[in-house]
Each structure stands twice: as structure tokens, then as C-alpha cells.
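The structure appears right after this line, and notes come after that.
Note that this complex is displayed minus one protein chain, with the remaining chains in position.
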Amino acid sequence: MIEFTLWDIVRNLLLAARWTVVLSLIAFVGGATVGLVLTFMRLSSRRWLQRFTSLYVDLFQGTPLLMQLFLIFFGAAAMGHPISAWWAASIALTLFTSAFLCDIWRGCLEAVAKGQWHAARVLGMNYFQTMRHVILPQALQLSIPPTVGFSVQVIKGTALASIIGFVELTKAGTMLNNATFEPFTIFTLVALFYFALCYPLSCYARHLEKKLYDAGLR
Amino acid sequence: MGPTLDFLTLLPYVSELVKGLTTTVVLTVVTTLTGLGLAVAVAYLRVNGQPWMRWGLGGYVEVTRNTPFIVQLFFIFFGLPGLGIKIDAITAAFIAMTLNLAAYSAEILRAGISATAKGQLEAARALGMSTLQSYRHVVLVPAFARVYPSLISQAIIVMLGSAVVSQISVFDLTYAANFIQSRNFRSFEVYLLITLVYLLLAFGMRRAFMLVGKRVFAYQQGEQR
């Protein structure tokens, strides 16, 4: 058996943490893109588009992320198109993220006071002008803190990719544990790594939230 | 084997499904109660406790909220025995879920508590109540009512997150799914069905919570006079 020093463990975790970060970025960027499309579908006047998006959101918020991951990973294989853990994790996390962001952003749009619509209407603005110049700028400001806050959930969500064999922080932890039998040290370190990634984002989200609050917007 | 769905191959595994469902439901019901109970204590002590206690509980809440549930679970199940604390899988699941729900709910509740009107506390003081008495009789129920929707969502998130306890061999719904698909090789059908069951559980939980809320918070109904 190879001897692992504490530094070896940390170095290996550090290397694996790169993939946690990359996967988080993919999921967040992908999720934001899909989420944006969904948000606009939700705003559309077409009934079926509204129905579709709320069903989409309910489905992803009402089922375990792990099942979403399994369905995509094993589902693709069962359909005869096996995909890598990379792809499965990226797709599942993107869809998961998009549903939550869509829900957050819809809330922000609805939080812009009704009076703003009326005010723009009496100034003669049409729907798109109102959206573009009045509603979106305000909603955007409201949406930043919860969006930053949700990025923490995305990072934590990537840990589940370990279960389908994607080697990121958590998987590296279990592998190192199997090699070193020092579970306490290793899982403490793994937790610390996640904490180091997430805590600054949490604090930043809270800071932004407080700024909005102090500005009287919340 | 083509891309067709075949749910009939699941039939022989009904007993596994029932076992898994039971575990998930029992775990959820128990940890929702213990988690919310603990959350009340944590929220109270984070406001009224000694400074060291506030600090310590703040640390617990932040660590829990900023690390993945699966890592918390592994830490408790694999990590603690490294210190000589042996815990079986279901107990580890129970502890991890309770601590997780409590950390989030304590923060939610704290927001509800801090929205308590100053006058309510003064009225309680003027009637001779101690801080603890005023929390118990005056502050808590309205605070719960204020944040109830968020608490429901959080409890559901923990229930859905509990799928992960299958990874330490707790025979929950997800474990049942893994078990069945390793026998009948119809992974997609199995996971689809189990996903549906989770969806129904989440739906049912929301319904049940709302019913309870309607009864417990009935006092609000006259409000729109």
C-alpha cells in the first residue's frame, strides 16, 4: 500500500476540486441560459407555454436530483445511446438549475409592482417597451442576490455526480478514503473544500440582499 | 432489446418497493419532526443564548448550509467511526437529515421570529412572562405561521435529498430502485417509476402540511375584515 501524507491527500482533493468547479460552471451557465428561455416562455401569453414551464419547474423541484441524474445516465443507455458521466452530470445539473432559476426569476418579475405596468401603459408604452425599460431593469436588480445564493445549491448539487462515477471532490474523497482508511480526516477536508467554495458565495448573496434591503427595494 | 418500456418486469419486486417506500416515509416523518424541533431550539439560542453558544450554533448552521448533504452523510457514517463513534446506517441517515433540516429551518424561523412586533414581546413582559415563556406562548406560533410556506419547501427538499442515503446502504426508495435494476436490468423503467413515487410523496407532503397549517393557523382567517 502506498503511504499518503496529508499533503498528498490535500493535493489530490485540490485536483479533483477543479472538476467540481468546472461542472458547477457548466451547470450554472447552461442552467441560466435554459432558465432564461423558460422564464420568457412562462411570460408568454400562450397558455400551453405557461403550462409547460410550470410543469417543468414542478417536475424538477418535486423529484430528487439523484433520480434526474439516474434517468438521464441510465435512460440514455437504455435507449441505446450511452453517454459519459460527464455528459449526464452536465445535462442533469443544467436542467435542474434551469428549473430553479426560472422559478426564482419569475418571482422577481412578479415582485415588480403592478403599478409600474399601469404607469408605463398610461405613458403609452407597449408590452416590449415596458418590459425592456421598466420591468426588466427592476427585476434584474431584485434577481441578483437569490441567483448568487442559488449558485451555492448548484455547487453542492455537483457532489451527486460522484454517484454515477464522475470524479470530482466527493468521489475523490471516497476513493482516497478507500486507499488511506482515514475517513475522519478526509471527509473533514472534503467538507472544508466545499465550504471554501460555497461560503464566500453565501456571504456575497447575503451582502447583496442586504444592500437591496437598505435601498428599500425589498 | 430495443428502446421500449416494460413496467411488467417490476411486478416481482413489489415487496422491495414497499420496503423502500416505508423507509423513506418513516425517515421523512421522523426527521421532519425532530428537525423542526431542533430548529426551534437553535433559532431560540441563536438569539437569546450565551455569546459562545450563538457563535457555535452560527458555525453549525453555516457549515451545514455550505456543504453538500452527501458529504455530511459520509462524514457522519464513515468519518465519525474514525473517532471511535460507531453509528449504523439508518441512524446516520436520521442524524444527517435532522441536522440538515434543522440548520436551514433555524434560519428560516429566525427570520420569522425577528419579524415579531416589539409590542408582542412588551405585552408578554408586562404580563410577567419570562423570555422563554414569551417565546413558547407568544412568539413561536405566529413566527411559524409567517414562514410556514418556506418550512414546507425545506422539509420537501430534505425528503428529496434523502435519496442519497441509499449510498450508505439504507434500504430506502432509491436503494430499492438500485436493487431492482441490478436484477431485472430495466434501469430506465425502474428509475422512472421511483421518480414518480418521489413526485407523489412531495405532492402529498405539501398537501399534508397545508392541511395541518390550515388547522393550526386558523386564527388568521378572520384577518381580512
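The letters A and B name the chains in turn, as written, and every chain counts its residues from 1.
Methods note: a contact is a pair of C-beta atoms (placed from the backbone, for glycine too) under 8 Å apart; a residue touches a chain by one contact, two chains touch by 3 or more.
By our rule, contacts and distances are computed from a predicted model.
Missing chain, UniProt name from the options "DMSO/TMAO reductase YedYZ molybdopterin-dependent catalytic subunit", "N-acetyl sugar amidotransferase", "Xanthine dehydrogenase family protein subunit M" or "Amino acid ABC transporter ATP-binding protein": "Amino acid ABC transporter ATP-binding protein".
With respect to the full assembly, the chain omitted from this view is in touch with B.
From the set B:56, B:82 or B:142, the residue in touch with the chain omitted from the display is B:142, counting the whole complex. Residues of chain B that touch the chain left out of the display are 117, 119-120, 122-123, 125-130, 133, 137-138, 141-142, 145, 217-223, 225.
The rule is simple: only the chains that are shown with their structure count from here on.
The centroid of the Cα atoms in chain A and the matching centroid in chain B are 21 Å apart.
Contact residues of chain A toward chain B in the complex are 59, 62-68, 70-71, 74-75, 77-80, 152, 156-157, 159-160, 162-163, 170, 173-174, 177, 182-188, 190-191, 194-195, 198-199, 202. Residue ranges on chain B touching chain A, taken from their complex, read 2-3, 62-63, 65-72, 74-75, 78-83, 156, 160-164, 167, 174, 177, 181, 186-188, 191-192, 194-195, 198-199, 202-203.
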